[in-house]
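A single protein chain has been omitted; all remaining protein chains appear in their positions.
As written, the chains take the letters A and B, and residue 1 is the first residue of each chain.
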Amino acid sequence: MANSKKRVPMNHVIGFVLSLVMTLVAAWAAIGSDLPVTWIIIGIMILALLQAGVQLFMFMHVTEAESGNGHVPWNMMFHGFALAGIIVAGSLFTMSFGFDHDHGGGGGDHQQHEEQEQQDHSGH
Amino acid sequence: MHITDILVTGEPIIYGAMVSMALVGIALFFLLTYFKKWGWLWREWLTTVDHKKIGVMYILSALLMLFRGGVDAMMMRVQLAFPDLGFLNSQHYNEIFTTHGTIMIIFMAMPFLIGLMNIIVPLQIGARDFAFPYLNALSFWSFFFGMALFNISFVIGGSPDAGWTSYTPLSGAAMSPGPGQNFYLMGLQLSGIGTLATGINLMVTILKMRAPGMKLFHMPIFTWSTLVTCFIIVFAFPILTVALALLTIDRIFGSQFFTLTGEGLPMMWANLFWMWGHPEVYIVILPAFGIFSEVIATFAKKRLFGYNVMVWSMIVIALLSFLVWVHHFFTMGAGAFVNSVFSISTMLIAVPTGVKIFNWLATLYKSKIEFTVPMLWSLAFIPSFILGGVTGVMLGMAAADYQFHNSYFLIAHFHYVLIAGTVFACFAGLVFWYPKMFGHKMNERLGKWAFWLFFFGFHVCFFPQYFLGLDGMPRRLFITNVVEWLPLNVISTVGAFGMGLGFIVFVYNVYYSFRYSERETTGDSWNGNGRTLEWATTTPVPYYNFATVPYVDEIDPYVRMKEEGKTTFEESKVKPIHMPSYTGQPFIMMAFLGLASFGLVFEWMYVAVFGLLGGVVMMIRRSFDYDDGYYVPVEEIKRTEKKARGL
């Protein structure tokens, strides 16, 4: 039963280091940097998605061929995350009632981006 | 705490219901004791993990709920036809339309279809059981205890009365104190868990346990519809779980999600509810489409026209079903842009649905149709459902919806799709597969009586409601003494009683057929017209389903098997069959969780914690349970098959 696998799994170590680095970068962007708020939010959300990818592909064996489960794991995760986007963005879109908010903040930035919506809500 | 504090008192109708329930309970207890059937009940049914028996229990529960929901409907129709009679008071009326809606969707339509899937899907793909038989039993008992919890509300504690949509803030703690809404929340929560588990279970079963050679695009169309439905279940039910949990926490632990204080947002409930609720509509209609497709192909004696297109249209419907939820609350007051987006996505759904209708028509085109009872239900479905579908497109236009919304036009619309779609399919499917379940067919003559009564009753009941709606009659209205509405309301009530009569004939037919119907001798019950693998087994189906699983590399494999004289019993190839053991654990585990839910309903935290601990202990037991099932020996298989096949 003893597989002739190497003792230290390099892809796990790389994945771990990557996720630590991405966490630190995200934390720095949010707390320490002077970037515009919108860019920070977009940037750290992308970093979060990348980290999720690290977990799924490097730790969770999502595409492991020996599993005999074909595309199902990948398929469920893909549709799950697609639906997560629909649920979060769709709820924000619907519950914004489609009206522009009446406060003048945000530097006239009228993106329909979900994080932007969150920002609008904070102004209530 | 005294018993009268929680019993519902002061309502003659409810006293009547209490007495009749007590009598039925005593009678059942007496009969089981007298005939010494308690052991049988436990060994054969309460502990079963056999998908066929679980399916039968689902269908029996669903029929019981159809009765309960139907009685609710009759009472509403009596009240509406004779508004001055004072048959119901307003509170009782509110409770009845709430339980009617909830029961019909959650405890009638879904379990009926899940019951049919339970029995038929493994047979159609050549599987011996579900992927996770234990989990399947767990699902059933969670549904069963959820149903029981919801139904006792009308004698203990009082029924929920905020509509089946349970909109906040009306259903919140401030405006609906007491246990009523908690019954709704906990009953749905408990049965929802079971539905999610069934969805996962059936998906794995279909994806991993198909007969050798059977590709996805060789699967029977009902199995396909089940797979797509399960996909929707897996992605939609967690939303309901969360929504129910949030409202429960609001009500019991004082959080502020949907309240009017603490900057809560009541419309968020509607948003979450319909994010689940719209996919839910397709959860109950797609399997119905699958059933009609099977029945139509069988009795048109042709391969289903446009099989691939049928499958893809179901997949497209499933994806679109997650993008239209706002059309249930266009009148919330969202701006034109929001409503327009969802108006367009709503109308898009009509396209794949229309494609399916034309495929059924094309299947029927130039075929020799055999007018059996299941076929009658299926043929009646097509025009009736189109009426519902077209009015649905009308409702989907956001601007027009401001007129139709919350009127009887809407009521007529969704009854036209849900009854002509789902209920007709349940009857069609039950009659169609009845011989597979019970070893004899239902009487055709009585079946036709039931069909015509129900069919005419249905149209007489709901067609006038379109016009009542256009005349401005709002839904959930308790007093209807507007002169213009009176005649149509009376006609509608007559129709409702026609449907009730049809149901009674149907139930009588169950008894009559049990007594007098000829027992089936072959597995291919409908004059040898069976096309898919479920007809290849013997009737009644042996508990291991298939002695040998045939190799399948086409749609409708049984047609060729019959031509080549092949069966599911090739004596030389019989091997021992691995089967799961029966177990009482699912029943006990769910009984504990049911108790926990009951405790939460009344906010008796000790009961809730006790029930929850009991459930956790049962789960730990399950974790340490390494029971691996058993093998059916070759000799026993051969003996069973030879006896069933008269060899």
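Heads up, the rule we're going with is that a residue touches a chain if its C-beta (ideal position, glycine included) is under 8 Å from a C-beta of that chain, and two chains touch if they have at least 3 such contacts.
By our rule, contacts and distances are computed from a predicted model.
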| item | value |
| --- | --- |
| Protein name as given in UniProt for the chain not displayed, "Isoquinoline 1-oxidoreductase alpha subunit", "Quinol oxidase subunit 3", "ABC transporter substrate-binding protein" or "L-lactate dehydrogenase complex protein LldF" | "Quinol oxidase subunit 3" |
| Contact with the hidden chain (one of B:L272, B:A380 or B:M590) | B:L272 |
| Touch residues of chain B, complete complex, unshown partner | 128-129, 131-132, 196, 199-201, 203-204, 207-209, 234-239, 241-243, 245-246, 249-250, 253-257, 259, 261-265, 268, 271-272, 275, 577-580, 620, 623-624, 626, 629, 631 |
| Touching residues (missing chain, whole complex) on chain A | 1-3, 5, 7, 9, 12, 15-16, 19-20, 23, 26-27, 29-31, 37, 40-41, 44-45, 47-48, 51-52, 55-56, 58-60, 66-69, 72-73, 76-77, 79-81, 83-84, 87-88, 90-92, 95, 114-115, 117-119, 121-124 |
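Everything below uses one rule, namely that only the chains that are shown with their structure count from here on.
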| item | value |
| --- | --- |
| In the complex, chain A residues that touch chain B | 69, 72, 76, 79-80, 83, 86-87, 90-91, 93-99, 124 |
| Contact footprint of chain A on chain B as seen in their complex | 207-208, 231, 234-235, 239, 263, 265, 267-268, 271-272, 275, 322-323, 325-326, 332-339, 341 |
